[in-house]
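With one protein chain removed, the remaining protein chains of the complex are shown where they sit.
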């Protein structure tokens, strides 16, 4: 409709342009300019020649990432962890939200909600302390309790698969309170007449939950999934790094792309190879988002991200 | 909504009372267990920080202190300057970062929400794109250190977190709940765009500002990663990084003990780490009850519209 040119727009909305300018400049500065550095992934990096002066070396830097299947392993881990974390945390959040919403005791409701929300405020560094505090073999609380109960202490560092559960647990631990608040809000927005009518019809609480609450909040659930799909290839670096650290025996089941990139830098001292891995991650992420968004736009256009 | 009311009338409805009782039983149990799981790590942390060092070495961290001791706190507070300084840094970046970030975010969100701003969708994509694609830590690091010269500069802690695209989108949702007619009628009265934003829009989005402000504040307070990259001067460590470095190497602890003139042999390293974590988390736990309600309110409003 609007056939006016850029200049006309600039003149008409110059204040709006000015108002958006700080953010645009900031994002340009912080995010876009460093994007030029992706060429590092294709360079034989030399310190004295710098990013732009170093010579091109094609896909040489990518070889290392895909050698001995590491690239595939960390990609698989990243996707699986994110899916698992997404499903468990959303599931718990919906559950908690429904339970809290149906509660009659006002005081209990408030206090429990506050407590469950608390972990959202806690940094991963502190979670790292928790993990050490609870699970380390010699002095961890878990083993102290087991010993006090005259049971054999367990060494969780020997069984990598357990860490999938631990990571999943702390992920939910941190996010459930926050997500459940959103779901509670979404439940509150359901027309109360629905519930009243159901009650008059003699529906019990299970039926209300399964036939009214869950169908009504399903768009919210869908949106929450969508928002998180965008991060499917970005492992929460801070979480993994603080919980697992550089503990080699756990890598098979805990290594995600981000921790792998960080560790490569640490051990190889080479900056071009990690850059290649980062580039691979960005491209894959981009492709997945575009595919998912395209699919949604075709099926549920209202929910498309952009 | 009507079609969702299709309750199966042929189902077994009669036992409403019993079903409700069962539901309550499940919901109270699940919520109570969840609340306990959320609190337990804190309890274990606090208990460990008050436990005598030798008792930890022999019996591990218990759920309650096996032998009460204040030694860890005594060592920490004997020379509190490092901690106080770290507090200062954390408070500074949190306050400055939150205020500036909040202002820029809400202003941009307002522009993105103005229907008469032709490029609002392009603007949105400009921001969204950065969550898909990035240059990786290396090129960002080089850009920050070499070109912006931000090594050991507080700006290096503030800039990377200043604009969060996710918050920007949430903020736009908040603002979209304000009827467009407000802006339009003010415009007819001759008010400028910036004035409208400052005088009319901002006051109307208080819950949104509170929520996003808290998001930003948490991000800043809990950040250790940027400090790890850009800060090498121990006097400029924010609190979380001070804690992180204490956990990472014995060297940071021995520094603290030397500052406090405590002989290395009597430093309670095991409980000291936990005491540090308690001190770093303390303010959040203290502030939490008073901010939580704004947070829940803001999230609720955001979610209903979103």
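We just call them A and B in the order they show up, numbering each chain from 1.
Throughout what follows, a residue touches a chain if its C-beta (ideal position, glycine included) is under 8 Å from a C-beta of that chain, and two chains touch if they have at least 3 such contacts.
Here is the rule we go by: contacts and distances are computed from a predicted model.
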| query | What protein name does the UniProt record of the undisplayed chain give, "Beta-ketoacyl synthase chain length factor", "Extracellular solute-binding protein", "Monovalent cation/H+ antiporter subunit F" or "NADH dehydrogenase subunit"? | reply | "Extracellular solute-binding protein"
| Which listed residue (B:30, B:63, B:142 or B:291) would be found touching the missing chain in the intact complex? | B:142
| field | Residue in contact with the excluded chain [from A:21, A:39, A:84 or A:190] | value | A:39
| query | Given the full complex, what residues of chain B touch the hidden partner chain? | reply | 54, 57-58, 121-122, 125-126, 129, 138, 141-142, 145-147, 149, 151-152, 228-229, 232-234, 245, 247-255, 258-259, 261, 264-265, 267, 269
| query | When the complex is taken as a whole, what residues of chain A touch the one chain not shown? | reply | 32-33, 35-36, 38-39, 45-50, 52-53, 60, 63-64, 67-70, 132, 135-138, 140, 155, 157-158, 245-249, 251-252, 262-271, 273, 306
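Note that in this section only the chains that are shown with their structure count from here on.
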| Hey, how far is the Cα centre of chain A from the one of chain B, in Å? | 15
| Interfacial residue positions of chain B with respect to chain A in the complex | 1, 4-9, 11, 13-16, 19-20, 23-24, 26-28, 30-32, 34-35, 37-39, 41-42, 44-45, 48, 56-57, 59-63, 104-105, 107-108, 110-112, 114, 116-119, 121, 123-128, 130-140, 142-143, 159-160, 162-163, 165-166, 168, 192-194, 197, 218, 221-225, 240, 243-244, 247, 270, 273-274, 277, 280-281, 284-285, 288-289, 292, 295-296, 299-304, 306
| note | Counting only contacts in the complex, chain A reaches chain B at residues 2, 4, 9, 13, 15-16, 18-20, 22-24, 26-27, 29-38, 40, 51, 92, 95-96, 98-100, 102-103, 108, 111-130, 132-134, 138-141, 143-145, 147-148, 173, 176-178, 181-186, 188-189, 191, 194, 197-198, 201-207, 209, 211-212, 215-216, 220, 223, 227, 230, 237-238, 261-262, 265, 271, 274-275, 278-279, 282, 285-286, 289, 305-306
